[in-house]
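Can you keep this structure in mind? I'll have questions shortly.
The complex appears here without one of its protein chains, the remainder shown in place.
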Amino acid sequence: MLFQPAIIALLLASAVSVAMLAAASPFAWELIRHWDISSGSERQLRLERRTYLMSTLLTFVFATQLVALLLFVFNADKMAVMFVGAMCAVGTLNANAFGFPALIAQIVVFFLAAAWLVLNQADSRAYDYPLVRVKYSLLLGILPFVALAFGLQLEYFLHLKADVITSCCGSLFSGDAKTLSGDAAAMPPRPALALFYGTLAAAIGAAILHARKLRGGYLVAASSALAFVAALIGILSFVSLYVYEHPHHHCPFCLLKPEYDYQGYWLYLPLFAATAAGLGVGAVQPFARIASLGAIVPDIARRLSWIAATGFAIFAAVATFMILQSNLILLEN
Amino acid sequence: MIKLTNIRKAYNQGRDNEFWALNGIDLNIEPRRVTALCGPSGSGKSTLLTIVGCLARPTSGRVHLKERDLSGLPERFLTDVRRSTFGFIFQQFNLIKGLTARDNVMLPAYPLGGDWRALHARAEGLLDTLRLGHRLSSRVEWLSGGEQQRVAIARALINDPEVVIADEPTANLDTALSREFLTILENLKQQGKTILLTSHDPLVIESSVVDTVVTLRDGRLVEGK
Partner (left out) sequence: MKTWIEKQKALIDFTLSSLARRKVKNLGMLLVYTLIVFLLASVMLFTHALRREAAEVLKNSPEVIVQRMVAGRHDLIPPGYLEKLGRIRGVQKKEGRLWGYYYDGVVKANYTLMAPSAEAPAAQKVADGKIVIGAAMARARGLATGNLISFRSYSGRLFSFTVADVLPHAAELISADLILMSEADYRAFFDIPAGYYTDIALSVANPQEVRNIAAKLAEALPDSRPILRDEVLRTYESIFNWREGIVLVLLAGSIFAFAIFAWEKASGLSAEEKREIGILKAIGWETGDVIKMKFWEGALISLTAFLLGYVAAYVHVFRFSSMLFEPVLKGWAVLYPRFELTPVVDGFQVATLFFFTVFPYTVATIVPIWRAAITDPDAVMRG
């Protein structure tokens, strides 16, 4: 199945990302070892010039990863016709054991990349580049994840066989399934609804509080992470039902299908953006006390908080709109 | 205004052809005055200018601009300081061919992201005061040597710098044009600009516009006037 344009594109993107990061890591190592901002030596000047290349490369790699995540899901959805029993991306991803791990790895890489870019942004605005070592150590830490994501994707596509019979959203996300996702889907609508709106409100509240008063930076990150999980549970347990107008179709992926006017993207894009921003607020907190970042961290954290608050609000509004539009009635009165 | 302490600058550090162009310079540049660096070719005048003007970092030593220590700043921030504080006039004029006089003048302001229309007006105003109003939209390669230098001066002034730095400004000019340059210099001084230039042209060094002459030899200061 390797010879499919989208698969070639995805593998190429992943491989190039890994190759670029791998090529950059010796330089990252050199930066970590020899960086000395106060020196005017030629080595320091050379290292400094190199940081421009590294920033550009990484921004590019991470942008690629973001696009690759979208393309991966879209491709999985498109390929569903090729598998017996697959109706949407779930069936395709389930066609072998590597599908979902590959997706999850890709999502993890996305959030790590976003956090790195936030740190990079903070660092390059401070006159003494205080986060150079942190940044490039973190880069060395991200490399294995990117490589893992590539490996999983490769395994997944290599083992993809058209004649397997896969199980689709119907079985994976049914309330009877003995899986984590099954449990999430089985959650009765009323508590799920409460959890959903409760955590979203908490995340929005924390973000606005931080944006206004600069308090509780870690709280923003924690509540964003929670809201992300609760939002996914909410989509599984009831939002999807309202969209499909079917009381038992708990699928987070069918939402992305053209049959449902790609409504899922309206949910997922703000959700992912908001979560990444929320986590970014947490990522810069440990460095708020560094003198040169004294004014920069609050500024960045404030902006990110606004993004997080707006993103979650859009997400909640879209979900509510979908529920109100629907002809399905889950809750009487 | 600008204080240099024990500035040293090496080229090709750590290699066989290592060369120390500056060997411990201590210098204080007064505000609102014209300072001239003179000395034989290869004595390190241009190198010193690049360090004062934040075009390059010293290998060791400190540079202070009004109390602020610039020595350890990375390029990004040095550039920031540079474009708000310094204007440069180069020996070769260094205009970009194919662009009009006005576009050349506006170039240093592009990365600042100011208002486009105001920038246009400022560039045209500057060219007007330098008697180039009629040459606004001519490509720079069609201008005479003197006109090119005035475009370069306008470009140096577009971000309204406090300090103007000129490297061998009269090396490519005849006597009449050199005198005209000195008149412009006089005007700038009257406007309150600090001026630092290098030259080994007696016409400049002995001119009354110049307040201080500093002589360099082999990367060291020799004497003051």
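A and B are the chain letters, set down in written order, and residue numbers restart from 1 in every chain.
Basically, a contact is a pair of C-beta atoms (placed from the backbone, for glycine too) under 8 Å apart; a residue touches a chain by one contact, two chains touch by 3 or more.
Computed from a predicted model, the values in this text were never measured in an experiment.
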Decide which residue listed in B:M1, B:L107 or B:I205 touches the omitted chain of the complex.
B:L107
Which of B:K3, B:R33, B:R62 or B:R83 touches the missing chain? It is B:R83
Contacts from subunit A to the absent chain lie at residues 1-9, 12-13, 16, 20, 49, 52-53, 56-57, 60, 64, 67, 71, 74-75, 78, 81-84, 162
Missing-partner contacts on subunit B, residue numbers:
46, 49-50, 55-56, 75-76, 79-80, 82-83, 88, 90-92, 94-99, 103, 107-116, 155, 159, 167
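Simple rule for what comes next: only the chains that are shown with their structure count from here on.
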Mean-CA-position distance for subunit B and subunit A (Å):
50
Which residues of subunit B touch subunit A in their complex?
10, 12-14, 57-60, 71-77
Mind listing the subunit A positions that touch subunit B in their complex?
37-38, 40-43, 45, 48-49, 124, 127-129
